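Shown here: the complex without one of its protein chains, the others still in place.
Chains: A, B and C, in written order; residue numbering restarts at 1 for each.
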Amino acid sequence: MQRIGVFVCHCGTNIAATVDVKAVAEALGHEPGVVISQDYQYMCSESGQELVKNAIKEQKLTGVVICSCSPRMHENTFRKAAASAGLNPYLVEIANIREQCSWIHKDIATATEKAIILGRTAVAKVHLNTPLNSMESPVVKRALVIGGGIAGIQTALDIAEAGFDVDIVEKQPTIGGKMAQIDKTFPTLDCAACILTPKMVEASQNERITIHSFSEVADVKGFVGNFTVKIKKKARFVDETKCTGCGLCTEKCPMKKVPNEFNMGLDNRSAIYIPFAQAVPKVATIDPNYCMMLKTGKCGVCSKVCSAGAIDYKQQDTFIEQQYGAIVVATGFNPINLDKYDEFAYNQCPDVVTSLELERLMNAAGPNGGTLLRPSDKTHPHTIVFVQCVGSRCDDEKGKPYCSKICCMYTAKHAMLIREKYPDTEVYVFYIDVRTPGKNFDEFYRRAVEQYNVHYIKGMVGKVTPKSDGKIDVQASDLLANEQLHINADMVVLAAAIEPDKTARPLATMLTTQMDTNDFFTEAHPKLRPVESATAGIFLSGACQGPKDIPETVAQASAAAAKAIGLLCKNSITCNPCVAHSDELMCNGCSSCEKVCPYGAITYIDKEFRMPDRTTKVRRVASVNPAVCQGCGACTVACPSGAMDLSGFSNSQIMAEVDAICK
Amino acid sequence: MQVKENFEPVIVAFCCNWCSYAGADLSGTNRLNYPTNVKIIRVPCSCRVNPMFILRAFQKGADGVIICGCHPGDCHYTSGNYFTRRRITLLYSMLDFLGIERNRTRLEWVSAAEGAKFAATMQQFTEDVKALGPNRRLEDLRCRKQ
Amino acid sequence: MQKISKAKLYELFDDIASKQTLYIPTDREAGAAEYRKYESGMKLTKELNTVRSAKDFFFPQTENLAEFKIDGKNIEVRDIREECEDFVIFGVRACDAKSFTILDKVFLCEPVDSFYKNRRDHGTVVTMACKRPAETCFCKTFGIDPTVPGGDVSCFDDGESIFFLANTDKGEKFVESISSFLEDGDTDKLMEVQTRAREIMGRLPLAKLSTENFGGDKLNEYFNSDKWAELSEACLGCGTCTFVCPTCQCYDIKDFNTGHGIKRFRCWDSCMYSDFTKMAHGNPRLTQLERFRQRFMHKLVYFPANNDGEFGCVGCGRCLAKCPISMNIVKVMKALEAK
Partner (left out) sequence: MQEAMIKRAKELLADGSVDRVIGWKRGEFTYDITPAVFTSAEEIDSDFVCDDFTAANVSKYLVKETQKEGKVLAFLKPCDTYSFNQLVKEHRIDREKVYVIGIEGGPKLDIEKIKAKGITGILSVKNEDYTLRIETIYGTQTMPFYEAVLDKCASCKSKKHVVFDELIGEDGDVLDSNRFEMVEKLENMTSQERFDFWRDQLSKCIRCNACRNVCPACTCENCVFDNPKSGIDNKAPADSFEENMFHIIRAFHVAGRCTDCGECSRVCPQHIPLHLLNRKFIKDINELYGEYQAGADTTSRAPLTDYTKDDCEPSVVHERGVE
């Protein structure tokens, strides 16, 4: 006979203001099997939990129903409390009468009625709950960091520092990411390369860190503590172990007209290339789209000049498979494509550039050696217009609904640097709002305005028109002065919105993590678990989770590392016991369940059955590996005989819930 | 069909734990109202919803059944909602083939971030079911409330 | 004997139906007849018999027995029995009429099944003599003369008129109630029709089938026969034979949770089903062979053993026509007899 205890939480007034908690406790007390039904101010408080624990002991409860907030909040709290009182934690059910009742309804009578039904439903389910015991699963003491930008590097360094092996997978030939392309950083105006490259070197020299550059994640299997990841090492046609990075091949390569992606295509590189001087690993890579040898079989200059014999035109993509206990995603961001922004003439006029292009134009290692010249005629620009929020805070389909967060500050930085270096240049910044919430940020912006006399104009640029004389007509409105402006500019710089890297979406699918509609990874909790994904063992680092500047990225990278270290420190983790299981007596061995299992958790065995007539029969039956099963339940519906069921969410439990709601 | 005065439909919503249930919680957190008619059953994934459960709900007195899951591609279990989509499409098509009103069943993708969508969906679905009136074509007379 | 012209038959039906519920066999679709509640305009079927037997009237497929009203922790048991209203079934064939006497032996012996008795007390069975038996008919095997059917009232069709003959008090009352429609009639032609029908009965393919090798004393002879394996080999284990059979009377009692209470009901069960008489320890009949054997041993051996030699079959031929794999009592009898 069941002895169920019901505990109704007031949650202060969060529940009690709209739900008559006393009436709920009273009504549920009449449900079959319920031996005690109480209400209390804060069930999740120490004394609230004590109430539950005492009831379990005194009333010898076989099941507990807590009518409170969402199980996503406190299910674990109450399960732990039950366990400490000697009741199996899976004999606890939560009726969500806060998020799904009191907070959404206003009328006390109907909200109370609904709360009673929700409570009754939980009671009906708990009648059928069975004690479940968690299995232990070992943790592989190695982490994978996907992405080798500042976020990935920082995370890897921190994990390695803690004594764990860590691999970085970077799709580019070098680590460094976006930060390597940036000239100066705000609000300190120190050189990005100067602070980044030592970290890159540190990563490459740390014996616990393995860098897989020019590599991609091809497949992810497994689960927290035990992921199996297939890494594709793309053919770079250069033997990494032999190449010394001397750069002779890049000098001698006859194919020199390859757009240099590191400089945003503003200059050219050779077909065999090292992205930049401080690249890590400093190893050449052949671009098969341009290499004459690979395309036509004629050339071979690089091979001839390479004294190390590192060139290998026959190199193929290779795959390595590695076990990891934790995975950190640090796939970063890109500026959005501005093809659709005809009004800014980005595609028509070479002197309309993005902010990242401007970074390269101003960088000493950039196309102009650090002198700011117009891309079109290499002349010094005298009037520069900055356009903010290009594609950010947009309602239309071209842009992004969110604020890209970093643009206001880097534009202030650009404006200031230009005014500092070229005082004869007039700088206009068109903005919707200037957002500077950060340490020393507003001071920085005010310096741009007050000290450097940058013209900040609140208003949006309507149209950018290249003129025949090489000038650019910028038509804009000044919202404060309420007038239309025409500025005769030499250059226009667009603060393009940033978006997650395109590789993030397929990666999220492989990792079974969630993304929001903008393809940013979703954190497990927006406030309390900002660096974990909802999928156990997958952590988030940097701008893949949302727009961030460098200090924020580094902070989050270290936080993600701390979370990963916390996991790697454990020898084993407790598995979710709510997994599928097959009733062998009913299983037909038809393989339907196996086909829908995303984890390959189901295998088949030939099992000998003793028949009632004392004969034996060998049948093929499904067998679930509870350590691999994640409990989605796809198999339970694929199974026609109902042999497959899911602990914690069994057919009978769900039907009991349906019955309780409908009665 | 004639709409009964003050007809309050019973609506069962199956919500996946990772997206839609969280979406429902979010609509609560944001105090976004939707009708009390909707009662949510938490399932790990929308692919856990067996057609049996849907029929059972109609048998026991539900007037509408809605299944909510993660957006395609966002499934916590990678592929669960893709299977859901096929199964439920076929099931709903079959119910339609048997002459059961189309608006009694629905499948919606609601992410953990879409509290407003959850509330709006439930509001709309409740209205649609109200317009249909009580479930008569797929009810079990024995379960009809006296 | 009293008769009514066939031209006036539907007038009579209208009259009967105005006083009590009348059921007649009518066409549902070509080749498939069923009993339906008579409404003006409905026509009698030309089929020899209905697909489902007439046992449904007294022993319906499902029947509520009791209700438990549940309110929180309280359970209230409700007796839902109420007096059945009078009804008439017209056009029952001799085989089905005989099946009622077989069902009576089961349900009306102590303890009396009050649900069955209630319906039986209020139902008047008006039978119809057969003129054109089918190849699947073998009622003669069980001593039934289809030209002289039983029931409360027997009817005979001589081509022009229907003759009514009351067999019981209830039958007398029924004939009395319709006397205004009846007139005295000459039965010469009827005798001719009967003679011809009997002659056809003698020529039917199964006319020679006999029960002489069966009966209550044959348990040991047949129970372990090696024929059962072969006979049951193709059996699908469905309940078609059982459910179309007019004499199969096994039922299961189940509870249905309505959400606000429990309805306890009984429904037909079939010994062919794998969960028939399943008990806590499992099923006493492990394979389809045992289940199959049970059905035929029951009809041919166990039932006569407990019911003064009465067999549990009336030779209506429904199972011959409807078994998906065409296995039936005739094939079983012939196979068992063949030594």
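Keep this in mind: a residue touches a chain if its C-beta (ideal position, glycine included) is under 8 Å from a C-beta of that chain, and two chains touch if they have at least 3 such contacts.
Note that the coordinates shown come from a computational prediction; the quantities given were computed from them, not determined experimentally.
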Among C:14, C:104, C:252 or C:290, which residue is in contact with the omitted chain in the full complex? C:252
Checked against the full complex, the residue among C:88, C:244 or C:336 that touches the missing chain is C:244
Given the full complex, what residues of chain C touch the hidden partner chain? 28-32, 46, 48, 51-52, 61-62, 132-136, 200, 203-206, 230, 233-234, 236-240, 242-244, 252, 254, 256, 265, 267-270, 273-275, 320-322, 324-328, 330-331, 334
For chain B, enumerate the residues touching the unshown chain of the complex. 51-52, 55-56, 58-59, 72-73, 79, 82-83, 85-103, 105-107, 137-142
Which parts of chain A are in contact with the chain that was left out? 585-592, 595-596, 604, 617, 619-620, 638, 640-643, 651-652, 655
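One rule holds in what follows: only the chains that are shown with their structure count from here on.
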Report the inter-centroid distance (CA atoms only) between chain A and chain C in whole Å. 71
So which stretches of chain C touch two or more other chains? 259-260
Numbers and ranges of chain B residues touching at least 2 other chains: 60-61, 143
Per the touch rule above, chain A residues touching chain B in the complex are 70-72, 96, 98-101, 103-107, 110-111, 113-114, 117-118, 121, 505, 508-510, 512, 514-517, 522, 534-535, 578, 596, 598, 630-634, 636-638, 646, 649, 651, 654-655, 657-659, 661-663
Residues of chain B touching chain A in their complex? 10, 12, 17-19, 21-22, 24-29, 31-34, 36, 39-45, 47-53, 56-57, 60-62, 70-71, 73-80, 83, 87, 111-113, 119, 143
Which residues of chain C touch chain B in the complex? 256, 258-260, 263
